[in-house]
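Note that one protein chain is taken out, while the other chains of the complex remain in position.
Entry: chain A
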Amino acid sequence: MANAALTHADAPAARSREPLLQSKGFLGLLFMLPGAAFLLIFLTYPLGLGVWLGFTDTRIGRAGVFVGLENYQLLWEDSLFWLSVFNTILYTVVASVLKFGLGLWLALLLNEHIPFKAFVRAVVLLPWVVPTVLSAIAFWWIYDSQFSIISWALINLGLIETPINFLGDTTNARITVILTNVWRGIPFVAITLLAGLQTISPSLHEAATLDGATSWQRFRYITLPMLSPLIAVVMTFSVLFTFTDFQLIYVLTRGGPLNATHLMATLSFQRAIPGGQLGEGAAIAVAMVPFLLAAILFSYFGLQRRRWQQGGTD
């Protein structure tokens, strides 16, 4: 491949000082070509196409015409859309906070000296490795309204009288999907934060102990500041994936009951694919972008501030 390019490009290259195949620009272009072409065709172009579709009334099987902001106007007056925005924010905020707290706790536990350390660490990551849809199907059965194993256990313990209606009641359904998302997200947060914890030198903790620091103070003034750049990155990813979550909701509730668990992603899918309104679905997807950008910028600037707090330069 490279040789063929050489013979063709020989004549003009001879005039310039360095041969074309050693020119960084050309070589770089050549090597970047497959990946860049792929990403331009299947990532950048669809992003633009999505924005354009949001301004049209395209349906499945019928090319649309430009309708300006009509889709967005419809969404603005659509209470279901606003409900999905509320649900998405609630879902993202609560799940991310829980994932962070529990994930950090698990990371600290795994960083201790425990028997079978390697095995426990490996096993803890399983919820993240198994396909979400398949583990969600297992949860679907665990949350069955009649034959839930959780209800059975609680009834046998004498804590409740009747089975819990996990996915049939609006409040219960919200709590249930959030907890299931947390279940799946904890391992990612814990294992990545654990990698950060392992780089913190134990001598810092020893020095602090000699100076009379309590374990809370050691956590607050050593572990947390040293970990915070990593925390910012991990949480950006976590927020991003939680905000755009689709699979879990689609399996467990499909947005029900009474649309109480409809997220923007599931609403967008429902309007666009089963509903056929590609334009409107695309508009909902585009409406997610500002929120995503806000989340990314928030964590990014959070990261900057921490660096300054650590005593680095501004």
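Everything below uses one rule, namely that a contact is a pair of C-beta atoms (placed from the backbone, for glycine too) under 8 Å apart; a residue touches a chain by one contact, two chains touch by 3 or more; residues count from 1.
Definition applied: contacts and distances are computed from a predicted model.
> According to UniProt, what is the chain that's been left out of this complex called? Choose from "ATP-binding cassette domain-containing protein", "Alkyl hydroperoxide reductase", "Spermidine/putrescine transport system permease protein" or "Carbohydrate ABC transporter membrane protein 2 (CUT1 family)".
"Carbohydrate ABC transporter membrane protein 2 (CUT1 family)"
> Of A:L90, A:I164, A:A260 or A:I296, which sits in contact with the chain we cannot see?
Result: among the candidates, A:I296 touches the missing chain.
> For chain A, which positions touch the chain that isn't shown here?
1-2, 21, 24-25, 27-36, 38-39, 42-43, 45-47, 49-50, 53, 58, 102, 105-106, 109-110, 112-114, 118, 120-127, 129-135, 137-139, 141-142, 146-147, 149, 152, 183, 186-188, 191-192, 195, 198-206, 209, 226, 230, 233-234, 237, 240-241, 243-247, 250-251, 265, 268-269, 272-273, 278, 281-282, 285-286, 288-289, 292, 296, 310
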